[in-house]
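First the structure, which I've put down as structure tokens, then a few questions once you've had a look.
Omission of a single protein chain aside, the complex is shown with its protein chains in their original locations.
On to chain A.
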Amino acid sequence: METLIQQLINGLVIGSVYALIALGYTMVYGILGLINFAHGDVLMVGALTALQTMMFLMGVAPGMSPIAMLTIALMVAIPVSMTIGFLMERLAYRRLRNAPRLAPLITAIGMSFLLQTLAMIIWGRNYHTFPQLISTTPLEPIAGVFITPVQVVIILASAAIMIGLSLLVTRTKIGRAMRATAENHRVASLMGVDTNAVIAFTFVVGAALAAVAGVMYASNYGIAHYGMGFMPGLKAFTAAVLGGIGNLGGAMLGGIVLGLVESFGAGYIEHMTFGFLNSSYQDIFAFIILGLVLIFKPTGLLGERVSDRA
């Protein structure tokens, strides 16, 4: 029983991070129909910038409290990632907005390589130790279930950010403009919506979420390096598709479901297949679920918009 609950918590923690990243994919897709493959690498830039800031702060002000240091690191990492998100859209994707669909897709893959290579030049190939400023010492176990403060922060912060984003999209003026642009950006621009600004705003918000996710991810595992964005990026993309790409609620649900499936998959796949499959198939398990969902519900768990978009 305690193993079951522990796996549930493992799944929730990693699922929350996936959900945050998936939101960035799904917002951009909803508005532009573009899959921004460089999104995972924005996460990496966020984490490494935060790391650099912390190193600097530890050098100049060694006695600073961990919370203040983490806050400052985030305050630096978020704008840097936002700038990268903005530049990516402005310099690469905007020029290709009316190009065939494949062109921006390939450009996004190119962007991903570009960011990784730049990060490799700046930060080197080695794995870096990421300071774990929020304690990773487990709290007093409840019924044999362990959870660390950093994991609690990840779950709570993700939930808060997701609620905030939902309010932004449904309750504010810019949110209404985003929804209008997603519906049909030509008509929206005829109605007086500055669609270029809306699209840029979407990229910037997505990048900020990625930066937060990157810092959370690195804080939880205690490491960061130039290729760290690739796997979570891919998983989050899967989560976005699972939940129904283009749909905010779908991305959140997809992220959590994927995290749980992975965790339970690794934990129980051996029992379920009577020892035929083992934990080296944990990734395959997640993709089998994805395949099944797409066969029976091609638009994903909550998606409706995909069919008329694609």
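One rule holds in what follows: a contact is a pair of C-beta atoms (placed from the backbone, for glycine too) under 8 Å apart; a residue touches a chain by one contact, two chains touch by 3 or more; residues count from 1.
One rule holds for everything that comes next: contacts and distances are computed from a predicted model.
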What name does the UniProt record list for the absent chain among "Lipid II isoglutaminyl synthase (glutamine-hydrolyzing) subunit MurT", "Ion-translocating oxidoreductase complex subunit C", "Branched chain amino acid ABC transporter substrate-binding protein" or "Pyruvate dehydrogenase E1 component alpha subunit"?
-> "Branched chain amino acid ABC transporter substrate-binding protein"
Tell me which residue among A:A22, A:L115 or A:M228 touches the hidden chain in the full complex.
-> A:M228
The one of A:T181, A:S263 or A:T299 in touch with the missing chain is A:S263
Residues on chain A facing the left-out chain by the touch rule are 3, 6-7, 10-11, 13-14, 126-127, 129, 132, 136-138, 141, 146, 148, 151, 221-223, 227-228, 231, 262-267, 278-280, 282
